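Below is the structure I would like to discuss, written out as structure tokens.
In this view, the complex is presented without one of its protein chains, the others remaining in place.
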Amino acid sequence: MIEVTRDPIDPFALQQSLANPAAGGYCAFEGWVRNENEGNEVERLEYEAYDPLVIEEGEKVLVEARERFPYLSARCVHRVGLLEIGECAVWVGVASKHRDEAFKACRYIIDEIKQRLPIWKKEHYANGDSGWVNCERCASHGSAAAIAD
Amino acid sequence: MIEVTRDPIDPFALQQSLANPAAGGYCAFEGWVRNENEGNEVERLEYEAYDPLVIEEGEKVLVEARERFPYLSARCVHRVGLLEIGECAVWVGVASKHRDEAFKACRYIIDEIKQRLPIWKKEHYANGDSGWVNCERCASHGSAAAIAD
Amino acid sequence: MTSGMKTITVRYFAVFREHAGVAEEVRRTTATTAHDVFEETRDRHGSREPNGHCKVAINDHMAHWETPVNDGDTVLLFPPVAGG
Partner (left out) sequence: MTSGMKTITVRYFAVFREHAGVAEEVRRTTATTAHDVFEETRDRHGSREPNGHCKVAINDHMAHWETPVNDGDTVLLFPPVAGG
């Protein structure tokens, strides 16, 4: 299951929803808003998503991950709106019988999400500028933002 | 930091202790007690550790992981005593600037912990038998337990 | 002749929307593919790049730049994504 939310992500509740008596391994990834990118001091991030296609494409990603690395349960939540430093922007959790599938499926999911889902990130810098990440040549906007983690 | 505890592990509190404004990626692994191993129905697990060497060797593992995959902060807790199905036996959390180091350091830490730290696991089966995992030829004990995840 | 003339809706996202100043617009067009729409709206989305790093969807499904555009379609123009 993949979701888009405007509210803070609660990793603890999400993790509990993956509980499974047959699961021996659990891997989670969280993307946190960090205070620096490509040499620019970041004050906050703004995420925008096109929800219908985040869901459609995200569900494909979860299915692909299960085909490659059979897991028992997996879930992903991406937050949108304005986020402060330290906040969780994306959460991925995978429970599986053994740890190898949990690690690999979790990694696959976050990698694909970052490449494929219609989600955009605008960095707001300490100097007052802002810039859409990965879009330095997309349109004539101010700042030299580059590929973030 | 690595710890051994007899109390339930609290992933949420542990995760919060790794918060860092420079961290953009966080990866966690948990080993959960699962209800089956090598075809045997497991009712609970019993972990034993030799704490002084778990700490000494565990700290080495954390240092090695940081040398290989520079992270910002990492922590590991292993529980000992009797654990029920679904409980968390081991928790590893890593925060790093980018996600690659978080995933790889987390995986390195759990892999090494499982291979090197003086921790033993006894499975208690539904049929009343019990067996030390990985020790089927160590001594003349009852059950055919084998390598777990 | 109205052959090939169609009415489509174009939606702009993120930096494209900011540059266009609108989130969506209805256009009369002779575009035959999504790529044609991207080129035709270059002054709107403002991309200085070819469409390589951008993505396109038609009627809420991911599409390719060669996907045909039909009368009544909604074409979604996505700048390079940066989730996570």
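Order as written gives the chain letters A, B and C; numbering starts at 1 within each chain.
Note that a contact is a pair of C-beta atoms (placed from the backbone, for glycine too) under 8 Å apart; a residue touches a chain by one contact, two chains touch by 3 or more.
Predicted model, so just to flag it, every value in this text is computed and none were measured.
Undergrad: I'd like to know which visible chains would be in contact with the absent chain if the whole complex were considered.
TA: B
Undergrad: With respect to the chain omitted from the figure, which of B:28, B:42, B:65 or B:90 is a touching residue?
TA: Among B:28, B:42, B:65 or B:90, only B:90 touches the chain that is not shown.
Undergrad: Please identify which residue in B:1, B:19, B:53 or B:126 touches the non-displayed chain.
TA: B:53
Undergrad: Take the complete complex as the reference. Which residues in chain B touch the chain that isn't displayed?
TA: Residues 31, 47-50, 52-54, 56-57, 78, 89-90, 110, 113-122, 132-135, 137-141, 147-149 of chain B touch the chain absent from view.
Quick note on the criterion: only the chains that are shown with their structure count from here on.
Undergrad: Could you work out which chain's C-alpha centre is the most distant one from the centre of chain C?
TA: Greatest centre separation from chain C goes to chain B.
Undergrad: Quick check for you: compute each chain's CA centroid and the global CA centroid, then name the chain with the smallest gap between them.
TA: A
Undergrad: Give, as an integer number of Å, the spacing between the C-alpha centres of chain C and chain B.
TA: Chain centres of chain B and chain C, defined by C-alpha means, are spaced 50 Å apart.
Undergrad: Would you please write down the residue numbers of chain C that are in contact with two or more other chains?
TA: Residues 84 of chain C touch two or more partner chains.
Undergrad: Would you please write down the residue numbers of chain A that are in contact with two or more other chains?
TA: Within chain A, the residues that touch at least two other chains are 31, 110, 148-149.
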